[in-house]
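As you look at this complex, bear in mind that one protein chain is not there, while each of the others sits in place.
Take a look at chain A:
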Amino acid sequence: MTSSPLEMVVIGGGLVGSTLAWGLARAGLQTTVLDGADLDPRASRANFALVWVQGKGVGKPAYALWSKASAERWPQLAAALLEDTGIDVSLNQNGGFSFALDPLELETWQAEMQDIVRETNGRAAPFEVLSGAETRDRLPFVGPDVVGSIYSPLDGHVNALRLFRALHMGMKKRNVDYRAGYPIERIEPVRDGFRLTGPKGTLVAQRIVLAAGLDNNRLAEMVGLHAPMKRSKGQILVTEKCAPFFDYTSATMRQTDEGGVMIGDSEETHTAAHATNQDISAVLANRAVRTFPVLGDLNIVRSWTGQRVKPLDGLPIYEQSAAHPGAFIAVCHSGVTLAANHALVVAPQIAAGALSHGLAAFGSQRFHASQTA
């Protein structure tokens, strides 16, 4: 093969890969995206679409602040996508509630939020702790079982389907070469970059970004990086579309801009199966109806599961390989929340050739340290 190496190849075309590829193209790089197969475990097609900061980063202040910064940057991303593609991703940042159904739950969350404030020297996102009555004053349709809530004004959500479409349209507009169904089996560092081999053939790239979700675990080792992942299956119920009644969001329940109510936030750590689990559906539905009794009349029209992309310690991993410079990795659980950081901060840094010291807390070396400790 004599063709010249591709300038920049992003392996993975999910939310993280698309966001970075769009950002890299905006930074002026000729970018290629190699996406996996339709039936791969695609977190991007199962996600809950939250821009969520509340409660993130207990004991990990860098993560709390990184999430907060991305939420603050989100309006800028939404505006840039609108300008590039004409698509409004329906960003709503009216704030988010965590509804407690017993006092201990509320106490635990409050303590965690206070820990985050302390660990970040007060720079964390603001929050309020509301009693049950105060919660119902703001949201009259919250049920009597809710004993209190945490409210944080920075939290929000988007329309995840339109976000994904906007990113793909944006990539197209900026001449990103997107190749669907192009799995990569092997990455070999070579003199002028990286040789990428899969069933569709072999390519050589000057630089690469690993953004392949769960598959980063396998790919990272090929370029001297590490991405140990934990198993985390989530399940979501979706109701029929209905007239607006909840113009905020919560980690367990949100009403989309189009009216459907999504109910979620389960986690199973023992299974890789795709099938939904009816026992978990029942728990999700029960909790949602206790929070908002009006949901009891609604029909559930969809239910699905997805495997979260969750690094072992829950934090994102961003790193350029020391052994093989030019190979970057970006893997995280919160592809929606962190999209603004990825497009507007991480992608320009990768384009410029180096990640900033600010991202050092998210290097994969931390996994070595924890293994030897």
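Please note the rule applied: a residue touches a chain if its C-beta (ideal position, glycine included) is under 8 Å from a C-beta of that chain, and two chains touch if they have at least 3 such contacts; residues count from 1.
By our rule, contacts and distances are computed from a predicted model.
Not every chain of the complex appears here, and the one that does not is recorded in UniProt as "(2Fe-2S)-binding protein", selected from "Predicted branched-chain amino acid permease (Azaleucine resistance)", "Sulfurtransferase complex subunit TusD", "(2Fe-2S)-binding protein" or "Pyruvate dehydrogenase E1 component subunit beta". The chain omitted from view is touched by exactly one of A:Arg186, A:Lys241, A:His274 or A:His368, namely A:Lys241. Residue A:Asn299 is the one among A:Ser4, A:Asn121, A:Asn175 or A:Asn299 that touches the chain missing from this view. Even with one chain removed from view, chain A keeps its contact list with that chain: residues 141, 240-245, 258-259, 293-295, 297-299, 301.
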